[in-house]
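Structure, as structure tokens:
Here is chain A:
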Amino acid sequence: MPNTYLLTIVTFLPLAGTLALLLLRREDHEWIRRLALVTGVAEFLISLFLLRGFDPANPFYQHEEMRPWISSPPINYHLGVDGISLFLVLLTTFLTPLAMLASWKSIEHRVKEFFVMLLVLETGVVGVFVSLDLALFFFFWEVMLIPMYFLIGIWGHERRIYATVKFVLYTMFGSILMLVAILWLFNSSGKATTGGTFDLPVIQALLQAGKIPLGHTAELLLFGAFFLAFAIKVPLFPLHTWLPDAHTEAPTAGSVILAGVLLKMGTYGMLRFCLPLFPNAAREFAPYIEALAIIGIIYGALVAMVQTDLKRLVAYSSVSHLGFVVLGIFAFSPISVQGAVYQMLNHGVSTGALFLVVGMLYDRRHTHEIGEFGGLATPMPIFAALYLVACLSSLGLPMLNGFVGEFLILLGTFGAHPRAAALASTGVILSAVYLLWSYQRVIYGPVTIEKNRLLPDIDLRERVILFTLAAVMLWMGVASPMFTRRIAASSELVLNQMQRPEPQPVEATLPPAAQPLAMKADQP
Partner candidate 1 sequence: MTAGLILFFVLAAVAVGGAVALIAARHPIHSALALIVVMVALAGLYLLQGADFIAAVQIIVYGGAIMVLFVFVIMLLNAGVEERTNFSRMAPYVGLPLGIFLLLELAYWVWRAPAISRTGPAGPVDTKALANMLFNQYVFPFELTSLLILIAILGAIVLAKRES
Partner candidate 2 sequence: MRLLDHLWIIPALPLLGAALNGLFGRRWPKRTVDSVAVGSSGLAFLAVLEVIREFSRLPADQIPWTRSYFDWIVAGDFHAAFALQVDQLTVVMLLVVTGVGWLIHIYSTGYMAHEGGYTRFFACMNLFLFFMLVLVMAANFVVMFVGWEGVGLCSYLLIGFYYLKKSASDAGKKAFIVNRIGDFGFMLGMFLIFRTFGSLDMQTVFGAAALMAPEWSGGVITAIALLLFLGAIGKSAQVPLYVWLPDAMEGPTPVSALIHAATMVTAGVYMVARSHVLYEHAPLAMMVVAIVGAITALYSATIGLVQTDIKKVLAYSTVSQLGYMFLACGVGAFSAGIFHLMTHAFFKGLLFLAAGSVIHALGGEQDMRRMGGLRKRIPWTYWTMLVATLAIAGAPGFSGFFSKDAILEAAAAGQYGNLIFHILGLLTAGLTAFYMFRLLFLTFFGNSRFDEQQVHVHESPRSMLIPLAALAVLSLAGGWVAAPAYWGGTDRFEKFLNPVFVAGEKKSATALSGPFWDVFGKAMSESRAEVALVFAGIAVLVALIGFLIAWWFYIRRPQTPERLAQSFAAPYKLLLNKYYVDELYDAVIVNPLKWLSTRVLWRAVDDGVIDATVNGVAREAQRIGGRARQVQSGNTRSYAAWVIVGAVLFIAILLWPV
Partner candidate 3 sequence: MVPSSYYLVLGAVLFGLGVIGFVVKRNIITIFMAIELMLNAVNLAFVTASRASGQLDGLVYVFFVIVVAAAEAAVGLAIIILVARNRQTLNVEHLDLLKN
């Protein structure tokens, strides 16, 4: 395969940016911010090149890069994007500069470290989405914990330490078992290729061809280990309790990235690993997972409804929204899976926007308590309007992005499990309840607290952030085929990969697409 460097550049450009940042003096806050932003924007622009030359009809990985990294066991530096990961990468590179812009004024101490962490985080997250080697994937998966840990722990709010430790421990608990599962899979693959392989496409192909013998129990266990890691990340009820804390305590940029991108790593993982690698287990567990997803949808929404802390409310809303995504994935319908992928993007944009909105309030009042606000429409009309757009996007108003994803998920799920979809649809009602109720309490009514009377409306910087997001919401809501067209092939491939032939004699050949890779992996 032709080796390009685009993905490497996209992955490591932020890291290069941090090196440049480290050269600046700690006190040069303004320059640090500018340099970081320039890096972030450049990263975004460069990542747009991924779209160029991306063939929507090709469901396999594109822009692939493959270099040997660790010889024994053979871990390769294998990168690539397909329709599923492409936009997640773009989402990451899109949200990061916005998060930087949002931190422009609110981060006043340890500015340099802050932006370094943000950029390192970006590298880690992009790495997760583009890794095609299981070990490499895990590598990035864990790496990204460190900057997030610092982001919450240093620049967070009162209970930041509790929150950040909880976040990391929860995540590690899940992911370490995934590491075990990855190694197990590697060992199993040793039966089909000499020495085994971590290469995802190869393993996938071998599994599908029935060349890697996996017993029923083994498949369940492996699936469980992978799924647990992802379910924690998503987070799926009842593993979600790290999320409200982490979100609430994180600084705005942290929450944006956390909600916008990190949670997607969980659902991405399910789609990329759980389904194609362990289809039988996935099918077996699907009813339970769907049940949990539905509980999460309703539960998250109900709990969000009664929160008094605005940020916590948004956090719980993520539990609810991600429930839809999980539901869509485990409905195994082409429509719902595409909807799920699309909803990942939507949630990133709209919840990101909500966190930014909350952050702007926090910058002004240093509180997230809903009761501390009220009547902000009077001093901050533009803000109120954009906040409303974010809410509407989140509650799935047609013509804004949230609707398309939710609709497709439910539509697809309904085809397979009408009752599940019907139950999940109540989430649509509840999201309107909690979002509008909180919006009302913050924005409407007379100004009751004197301090709020003179709050400045959002300035140019903040307007740029929110208008950009609003434009994207609208665009994604109206022109969804621009995205789904590229998502479609890959997400249908996932479902095809779930098909397992009857156990075949040993001569079963590899699918043509995987053959060159398999041969490569065989070489020392």
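How were these picked? Simply put, all candidates are chains of the complex that A comes from, given by their letters.
Just so it is clear, a contact is a pair of C-beta atoms (placed from the backbone, for glycine too) under 8 Å apart; a residue touches a chain by one contact, two chains touch by 3 or more; residues count from 1.
Everything quoted here is computed from the prediction, not taken from an experiment.
**Student:** Since the rest of 1, 2 or 3 are in the complex but keep clear of chain A, which one touches it?
**Tutor:** So the chain touching chain A in this assembly is 2.
**Student:** Quick check on the complex: what are the chain A residues that touch candidate 2?
**Tutor:** These residues of chain A touch candidate 2: 166, 169-170, 238, 240-242, 299, 302-303, 305-307, 333-335, 338-339, 342, 375, 377-378, 381, 385, 392, 397-399, 403-404, 407-408, 410-412, 414-415, 418, 421-422, 425-426, 428-429, 432-433, 436-437, 440, 443-446, 478-481, 484-485, 488, 492.
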